[in-house]
Each structure stands twice: as structure tokens, then as C-alpha cells.
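One protein chain is absent from this view; the other protein chains keep their places.
Per-chain residue numbering starts at 1, and chain names A and B are given in the order in which the chains are listed.
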Amino acid sequence: MTSTVLKAGGLTKRYGRRTALADCTLTLPAGRVVGLVGPNGAGKTTLLHLAVGLLAPSAGTIEVLGRRPAADADQLARVGFVAQDAPVYAALTVGDHLRLGAHTNPRWDQRLASERVRALRLDPAQKAGRLSGGQRAQLALTLAIAKRPDLLVLDEPVASLDPLARREFLQGLMAFIAEHDASVILSSHLVSDLERVCDHLVVLVDSHVRVAGDVDDLLAAHHRLVAPRAAAAELPPGLEVIEQSHTDRQSTLVVRGDAPADPAVVVEQIGLEDLVLAYLSQGAATPDPVLEVTR
Amino acid sequence: MIEFHLDGRSGISPYLQIVQQVRQAMRLGLLTAGDQLPTVKDVVARVAINPNTVLKAYRELEHEGLVAARQGVGTFVTATLTDESLAAHEPLRKELAAWIDRAREAGLDTESIEALFTSTFRSLIEESA
Partner (left out) sequence: MIWTTWRQLRTQAWVTAVALGALGVALLVSGLSLARSYSSLGLATCGHSCSQAVAAFQAAAGTGLNGVLQTFAGLIVIVVPPLLGVFWGAPLVARELEAGTHRVAWTQSVTRDRWLATKLAVVGASAAGAAGLLSWAVTAWAHHVDTIDAERVAPSVFAARGVVPVAYALFAFVLGVTLGLMIRRTVPAMAATLGIYAALLFTMTQWVRRVLVAPVTLTRALDVEHLGGIGIVPGGTMTIDANTDDLHGWVLSSRVLLPGGQLFHPAVSSTQCGPDTSIDACRQWLTSQHLVQQVLYQPESRFWTLQWHEAGIFAALAVLLAAFCFWWVRRVA
């Protein structure tokens, strides 16, 4: 098994004149739960569709588990996917979906699939079109994990779910990866959805990758500084200012780098949600700077 | 067996919350040497967190010498934190209650009492650290 689950170089996708993903260079380590965060329309779905081979790149390269996405049946078998809004065949029953999975996937784990259906209390005879949003998402997840992929890709899996269904979905997902060694990439426009489950984060804004890295490293590398305006103006070099706001006396900054030793500067830890928000607002204020941090 | 619960608003990282909850349970005598901790799968299936977070917490506890992992079986408590300190709890609690009563008599309201306690507690901990 490779140590890299996804490797993209200069990856670009254009639809006509609109650029959905621009010059994305990214390396995602294996064995992680990678959160892909960004506002709606940032290019998350495009990146995930490129990763599972539903789309072909306009420029650049992408390798998933060391190979071109959807190159052949073997590559398809190694990647599980749940598309946005968890589409299922409305006219087919829950049981039909499992048979469909069994017939189209050589690595299909029938025991895992039926156990999950039982645990979720889904009726195998029920038409998938009559399931609730949460049940549909769980069925789609069952289909994706029972093919026993090495990589599971989920596009906004919990966005349309109510809080209870959201938690149940993530419980099922986490139980799967605790038991089977699979990498996961999941997207969301809400950091709070991903905070507990992700250990690696990619922030995508305006079709560009803003920041990427292990959550622990990102949290350790970023600080919030509260300082008098004068002190804030003389920060040591090497500190990268992600976000700043000023009153006439005081400055509040989110920075990346070692915290300054200046006693006038109050250094605070920053939470994941605030960290991501800092990058998102940076994207809104300055349209162009491309910051890529890859490990 | 104990169950973990995570507080998303506490500001304490999930892995640390698990470590603290195990220590707490050991201090209160809920977990003693030989008891098994919930498996990683059970924890994540219950609280929906990344399995690596649980593994990290268990590794930390192992590092502290409180638990030991047995390959293919699970993680077991190896130490006991209750010992004689548990016996000291009750008299200490009574003293603290008496102190709170005195603070009330001195005219402090609930918030002031809490602030005074917290700030004193923090500064003492920081001094000793």
C-alpha cells in the first residue's frame, strides 16, 4: 500500500471558460481522514470527481493510490464514492442495491453490507426512493464501504442531514475505518462537521488550495495574537499573517509561524474552526495569493 | 467498562478529553487494574470521532503507565489511582465547603467565589509547574 493516497500536480479543470479548479498541487497521506473544506462553489466537488475519475482533468495530473483515477476495473474497485446528496436508484429496493453492489464489485463484503443494513434497521424490501435523507445517505455509504475500498471519497455526506442523522452517519463511517484500514477524503462547507473526524485538512477557496496539512500541525503552527497596534506593526519576519483586524489601539491577528516573545503581545491558541475561517476570509479579501502548504 | 462523552464547546481537544475521562474514572474507582477500556471501534461508533484520536489517547495513557495494550485483545488498566488519596477526599471536601460558607458570610456572590477560586487555583498550579 502506498503512503500517498492522492497526488495532484498543477491539476486544473475548466468548464468552457469557467475554471472550477485551478493549478491544484496537493499530496494527501494515506491512512488519514482528510477533510476538504471550502465555501460552496469553491471546487470541492470538482476535485473529488477528478479523484474518482468521474471527470478528466483539463490540465495537470492526478494520481489516486498511485494510478490514474478510474483507469480500469481494478482501480475502480479500490475507491469507494458517495456523491453529493447520496443518489440511489429510487425504483430499486434496499436489497436490490446490495445485490447491485455484489454483482458489480469483486471485493464485495456481503457480511458487512447485511450487518450494516440490519444495524441501521433498514427494510431490505423498501424502495430506496421512499427512504429518508439520513437512511439514503446510510445506504449509499453501505454500498461504498461494502466494496471494501482502500480509499473512500465522500462529497458533502452530511450537508443535507439533520443533526441526529449526521452523527449516526459519522459513527458508521468511523466504525468502518476503525475496523478496516481505509483512507477517507470527505468534503464539507462546514468545519464543525469535520472537526472531530478529520486528522488532515485541505482548505479550498475560489478554486485554489489555500492551506493543507495535518490538523495537529496546523493547530500548532497557527496562533492568534492580540497586541497594541504599535507592537503588531513590528512583528518579527517569518510570521505569515493570515488574517488581521485593527481598532485604533489594538490589533488582532491570526498568524502562521513561531509566536513572538514580545511580552506586549498576547498569544492564544486557535481552534480549527477559527483557523479555517481565517483562511476563508483571506480568500475573500485578497483574490489572488496562492498559498500552498503540502507535506 | 466506561463510556466516553465529548464536549465540543469545552475547547479541550477530544484526545485530551478521553485521557482525562479515563484518569477521572480511575480516581473515582470506576476503573481498576485489570479492567478493559472500550475498543477503538466501540468508542468511534459511539462518539463519531477519528479512530486515530482514540489511539492517540490510549497511547498517551500507556505512556503514563496507566494502561497496557494487549495485541488483538484490547487495552487494559494496569494501575490504580484510588489508593489512599480517595480517603482524603471527604475531609478536603468538608474544608472546602466551610471555606465557601465563610466567603458567603463575607458578602461574596456565587460568581465572585468562583472567580476567586479559579484564579487562586490557576496561579498556584502555574507556580508549582
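In this section, a contact is a pair of C-beta atoms (placed from the backbone, for glycine too) under 8 Å apart; a residue touches a chain by one contact, two chains touch by 3 or more.
Keep in mind it's a predicted model, so treat the numbers as computed, not measured.
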{"item": "Which displayed chains the hidden chain touches across the whole complex", "value": "A"}
{"item": "Touching the absent chain when the full complex is considered, from A:26, A:42, A:55 or A:145", "value": "A:55"}
{"item": "Residue of A:6, A:34, A:140 or A:182 touching the missing chain in the full complex", "value": "A:140"}
{"item": "Per the touch definition above, residue among A:21, A:65 or A:88 touching the missing chain", "value": "A:88"}
{"item": "Residues belonging to subunit A that touch the chain removed from view", "value": "49, 52-56, 70, 72-74, 76-77, 79-81, 83, 85, 87-92, 96, 99-101, 103-107, 140, 143-144, 147"}
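As a convention for this text, only the chains that are shown with their structure count from here on.
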{"item": "Whole-Å separation of chain centres (CA-atom averages), subunit A against subunit B", "value": "32"}
{"item": "Subunit B-facing residues of subunit A, complex", "value": "32-33, 167, 170-175, 177-179, 192, 195-199, 271"}
{"item": "Of subunit B, residues touching subunit A in the complex", "value": "6, 8, 11, 14, 40-41, 44-54"}
